[in-house]
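With one protein chain held back, the other chains of the complex are shown just where they sit.
The letters A, B and C name the chains in turn, as written, and every chain counts its residues from 1.
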Amino acid sequence: MRAVDDLYQEIILDHYKHPHGRGLREPYRAEAHHVNPTCGDEVTIRVDVADDRITDVSYEGVGCSISQASASVLHETMVGLPVIEALARHDAFAALMVGRGQVEPDEDVLGDAVAFAGVARYPARVKCALLSWMAFKDALARAAVPESNVGGTS
Amino acid sequence: MRAVDDLYQEIILDHYKHPHGRGLREPYRAEAHHVNPTCGDEVTIRVDVADDRITDVSYEGVGCSISQASASVLHETMVGLPVIEALARHDAFAALMVGRGQVEPDEDVLGDAVAFAGVARYPARVKCALLSWMAFKDALARAAVPESNVGGTS
Amino acid sequence: MTATLPMYDVQAVRADFPILARQVNGAPLVYLDSAATSQKPRQVLDALREHYEQRNANVSRSVHALGTEATEAYEGARARVAAFIGAATAEEVVFTKNSTEAINLLAHAFSERSIDPRFRLGPGDEIVISEMEHHSNILPWQLLCERTGATLRWFGLTDDGRLDESDLDALVNERTKLVSLVHVSNILGTVNETARIVARAHQVGALVMLDASQSVPHLPVSVSELGVDFIAFTGHKMCGPTGIGALWGRYELLLAMPPFLGGGSMIETVTMQRSTYALPPMKFEAGTPPIAEAVGLGAAVDYLSAVGMEAIHQHEVDLAGYALGALATVPDLRVIGPQKTEGRGGTISFALGDIHPHDVGQILDNEGVEVRAGHHCARPVCARYGVPATTRASFYLYTTTDEIDAMVRALEKARKVFG
Partner (left out) sequence: MTATLPMYDVQAVRADFPILARQVNGAPLVYLDSAATSQKPRQVLDALREHYEQRNANVSRSVHALGTEATEAYEGARARVAAFIGAATAEEVVFTKNSTEAINLLAHAFSERSIDPRFRLGPGDEIVISEMEHHSNILPWQLLCERTGATLRWFGLTDDGRLDESDLDALVNERTKLVSLVHVSNILGTVNETARIVARAHQVGALVMLDASQSVPHLPVSVSELGVDFIAFTGHKMCGPTGIGALWGRYELLLAMPPFLGGGSMIETVTMQRSTYALPPMKFEAGTPPIAEAVGLGAAVDYLSAVGMEAIHQHEVDLAGYALGALATVPDLRVIGPQKTEGRGGTISFALGDIHPHDVGQILDNEGVEVRAGHHCARPVCARYGVPATTRASFYLYTTTDEIDAMVRALEKARKVFG
C-alpha cells in the first residue's frame, strides 16, 4: 500500500466494519435521502432535535467504506451537540473535504472526523465522504421548519 | 494568374458575358428550380420537348460566372438534340464534373461543355457548374411524365 | 489457460499508444477501462495535429483552397467511416457529437405530427428497449414517451446475463414502432444475437436501432448484414477523439425524418418566414460540425482496419477467456454476466465479496490498475442483479494478459484491506 493508506485510515476502516448508530429510528423530526448519481450510492438520514440540541442521527444506506464510515462518524460526532455547533462542525467538515488537501483540519472542532482529511486528496471520493453529511444538513434544515416534509425525500 | 486560368477558360468567360438563350420562355413542358444551399445561387430551367427532341431550354437565375456560363452552354448544347442523346450528354458532363480531373473529356459528346473540364479540379465549384444541369435533368424527368408538375419547383 | 496469444502482436500495437508508457501512483499504468473510453494511437493524434496545422478551415461553405481541403478531409472521413460499417453510401452516415446525441436525434424524429407513418408516435404506440441498456438508450425513449404519450416496454434479462427473448412475440407487436437495443453490453460484456428480434420487428412493421457503441469498436460490424435500420456509435471508444459520434441510417429513412437541430448548413433556403432543409446527412448536421474530430475518427478507422477487426475481436475473446479463468481463482469473486467466452466480448463486471466497488477500484488504482467502479450508466442492470454497483474491467486491442495478472494481484490486496 502506498498513498492509499492516507485514505483508508485505521479509524475509517473501524467505523466501516463496526458502524455506530446505524439503522433508522423513531422518533425523528426530519429525514433526507441523497443519491450519488455517479455510482448509485444512497443514504437516508433522520435527525431528531430537542431543546436546540441534536438528540439522534439515525441512518441507512448502501455505499463504499468512505460513505459508510462517514455516516457512522456523523452519528458519533453530532449526537448531543447544540444545533449551532453541529452546523459549524458540518461546515468545517465540508470545507476540509473540498479543500484538496490544503485545509488544515482542526481536531477540536471535528473530533474523529479529522480522519477523513486524507479523502480531500481523492476528489472522486469527496462525494462519498460528504453524502451523509449533506443529507444531514438537508434534514436539519427541514427540522427547523415546523411540520415540514417529515419523511419526505430530498 | 496561375492555375485559375484552367477554370476561367476564354470560352466560359464568353458565355458568362454573353449568355445564350437566357430568359424564361413559353411554351415549355416542365420546369425545375434548384438552389445551391451553400451560396444561395438559384436557377429556374424550362424544357420543351417535341417528337422526342429538346426544342427549347430556357432559364433564369442568379449565380457566379461558372453557373451562368454552364446554363448558357446547357442551352447551346441541348437544344435540338434527341432526348436520349441529351441524357447521354448530361451524364457525360456530370461524370466529368465529379471526376476530380481524372476523367478524359470527349469533345464529340460534350461540345463546348468540354471547356468546363478545369472545374473538376475545383471541388467547391463543381456544384456551380452542375446547378443548371441538374435542374435540367429534373425538368426533363418531369417532361416525360404527362401532365406532371408543370411550373412546380424541385 | 494460455498466457500468449499467437498471431497478434500486442506489443507492436502498444507501442502506438503513448499514454501506455505512463505511471500511475508509482506503478505502470494498467488501463482496463476501455469500455468507458479508449486510448488513442499516435496515428490519430498526428492526424488531428496535421489537420489543424495544415488545413484548418470551416467546411462546405467556402470556395477557397483551405476550405476545400478541409471539406475533402471531412467528407473523406465520412466515406471511410461508412465503409468501416458496411454502409451503402457515405450519405448514410450523420456525424454527431457522440452516441448519445445520435440516439436522441432518432428519438426526436418521432412525434404525433409526423407525416411519415413510421415516425408517427402517440398514445397506444410502443417503443421496445431492454433492461440491458446504457442510460443513453433509456432516457431518450423515456423523454419521448413523456412527450408523446407512447408506452415504453423492455426485454428482461436472464440470470446468466442475456436478453430474455421468451416473450418476443408479445413484446414486439403491432403497436411497436421501434425496437432499440444495445448490441454489446457495456456492463455485462454480452454480445446480443439480433437476428430473431430484427425479423420479428420488421414483421410487425417496426424500425430497429442498435446501440453499437460497444460493438463497432470491438467487432467487425456490417449494417447490411445486421439488417437493421439505424445504428449509433461513438468515436472516443474506438481510438478516435472525443466530441464525435455517428448515426447511421438507411438513406430512405433519413430522407423521411424531420430535422433535429436547426442552424447553419442544414438548410436549403432561409427566409424570416420559413425555411427548407438540405438533404441528409447535412439536414442533421446543424452548425459547424466536429471537423477535426471527424478527421481523427477517419484516422482511427484506418488504424483499426490495418490491425484488423477480426484480429481485435479474437484478441479480446482470448483475453476474456484468460480473465474469466484468472478471476475464478479469486475467493468470493462473482462474475456478473456471461461466464463463458461464447457470445461475449472483453468487458467483465464482478463483485468481490461484499467489498464495495469503489473500494476495490481505489485499491486497484493504488497499484496502477484502472478499472471502473459504479453503475456504468446502466443502473437497471445493477438492480436486476441485486448489486448497487460493480467493478468492471474492460479490454481492448492493447490489453495484455500481464495486465490481467496485475489486476488479479491487486484484487488480493483489496481482500486483505477489507477482509
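To be clear about the criterion, a contact is a pair of C-beta atoms (placed from the backbone, for glycine too) under 8 Å apart; a residue touches a chain by one contact, two chains touch by 3 or more.
None of the values given here were measured: they were computed from a predicted structure.
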Candidates C:Y31, C:F230 or C:Y322 - the one touching the absent chain: C:Y31
Residue in contact with the excluded chain [from C:K40, C:R80, C:R200 or C:R415]: C:K40
Residues of chain C (touch criterion as defined above) contacting the omitted chain: 18-19, 22, 24-25, 29, 31, 33, 36-37, 39-40, 45, 48-49, 52-54, 56-58, 61-67, 97-101, 103-104, 107, 131, 134-140, 142-143, 152, 154, 234, 236, 241-245, 259, 261-267, 269-272, 274-275, 286-293, 358, 361-362, 364-365, 370-374, 376-377, 379-380, 383
Interface with the unshown chain - residue positions in chain A: 35, 37-38, 40, 122-125
Residue numbers in chain B that touch the chain omitted from display: 1-4, 7-8, 13, 38-42, 62-68, 122, 125, 128
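The rule is short, and it goes like this: only the chains that are shown with their structure count from here on.
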Most distant chain from chain B by Cα centroid: A
CA centroid of chain A to CA centroid of chain B, Å: 76
For chain C, residues that touch 2 or more chains besides their own: none
